Each structure stands twice: as structure tokens, then as C-alpha cells.
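All protein chains of the complex are present and in place, except for one that has been dropped.
Let's look at subunit A:
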């Protein structure tokens, strides 16, 4: 589904040039759950941002089901993103002024889904995430785990082909962290492709494949046999 070739990204400040991605090649199949790991500053978040069309690389190619995405303009990128991708962040990034329901509804609004259907879809996902009695609350009134469930619900409500997760358990305790990981696994089992950046090998163990980055290079790739076997 995803074919990334020779991706390069350089950050320039007044004095220093930092190469964040240095000729990355990466293929992700449809329905796969891929973890990207590596030390701080290895370029894993940059890679995720490029995959999510939030950042532009200097050179290389990024094909999504045979469509080259790096040649798109800002508007086309926005359109592509909202139709095909969902995001989960470490710090949840819910809008404080909107309730749980409204936060989850937001991507549907941008996708011009009619109001009646929006209500149905949101209620459905709220039920699935087990946060029905929280739908009128504001984010500050929820625990970290609950906030991340809302964020996951928001990422899934549009039924995206690809979910990008940036350290989704980074701000959670282990119980809540596990809950979120199980949620992602369930999602993956229904056919959604997931790419997750993480520091935690425990979290990575939930995925099919683990890619290790260092200084902007892919240094190793490991098939997670346990999980793959489990799947088989």
C-alpha cells in the first residue's frame, strides 16, 4: 500500500543542518501493523509526519496505492489526508473547547458527512470505545486514558485506510497504555493499516514488523514472529 523510496529530509537552522531522513526506503502492505523505533532524534517522528503529509521531504518518492503524494499541493494534501488517514498523538491533542462528541465529530465535518450520518457514526464509535457516558464532557474532565480513547475514536471515525500513531501510550500509565494498544490491535485485525512510532519495545511487540532507525537510516527490520504467528 505504501512505497517510500530514497526519502531525504534536512532541517536547516541559521548555523546547523541536520539530516533527519537519509535515503529511507520503506514498504508497508495493506493490513500491516508496523512499529518504528529508535533513539531520540533518529528521525522516526519526521518519517511519520512525512507519511501523514504534515511535512515535506527534500527528495524521494512516496506512493500510496500507486498515487505519488509528494507532488501534491497543500489543498490536495489536505484532501488526501482527511479521506485516507487518521492520527493518534502522544499528547492526545483534543480541542479543549469542544466536548468528546464534538471532538470526534470534527473530521466528519471536514469530510462533509451529513449531520444525521455524523451522529450515527460518532455514537457508534463512542460505543465501541466504551466512553458513552463521557460524550458531553470536555477533555479536561477526563483521565489520560480516556482522552487517548477519544483521540483514537476521532482517528477511526472516518474509517481511514491508514492510522498513524505517534507514541500513543507515551503519556499513559501501563494499564491505560495496554488498553490503547489492545484497541489498536483490534483495529488492525479489522483490516486497518497502522504505522506507529514508539520508544517502548512492549508496545512494539503488538505489531507485525519493527523497523529500527538511527541517524535517519533504516538500520534493521524485524518480523515480529510471535504476533505474526498469533495472527496465523
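Throughout what follows, contacts are C-beta pairs under 8 Å (C-beta built on N, C-alpha and C of every residue); 3 or more make two chains touch, one makes a residue touch a chain; residues count from 1.
Just so it is clear, contacts and distances are computed from a predicted model.
Asks: Determine which name in "Nitric oxide reductase subunit B", "NADH-quinone oxidoreductase subunit J", "FtsX-like permease family protein" or "Transketolase subunit A" the UniProt entry assigns to the undisplayed chain of the complex.
Replies: Of the names offered in "Nitric oxide reductase subunit B", "NADH-quinone oxidoreductase subunit J", "FtsX-like permease family protein" or "Transketolase subunit A", the one UniProt assigns to the missing chain is "FtsX-like permease family protein".
Asks: Could you tell me which of A:8, A:32 or A:55 touches the chain that is not displayed?
Replies: A:55
Asks: For the chain not shown, which residue from A:105, A:179 or A:203 touches it across the whole complex?
Replies: In the complete complex, the chain left out is touched by residue A:105.
Asks: Counting contacts across the full complex, list the positions on subunit A that touch the omitted chain.
Replies: 45, 49, 52, 54-55, 74-75, 78-79, 81-83, 87, 89, 91, 93-98, 102, 105-107, 109-111, 154
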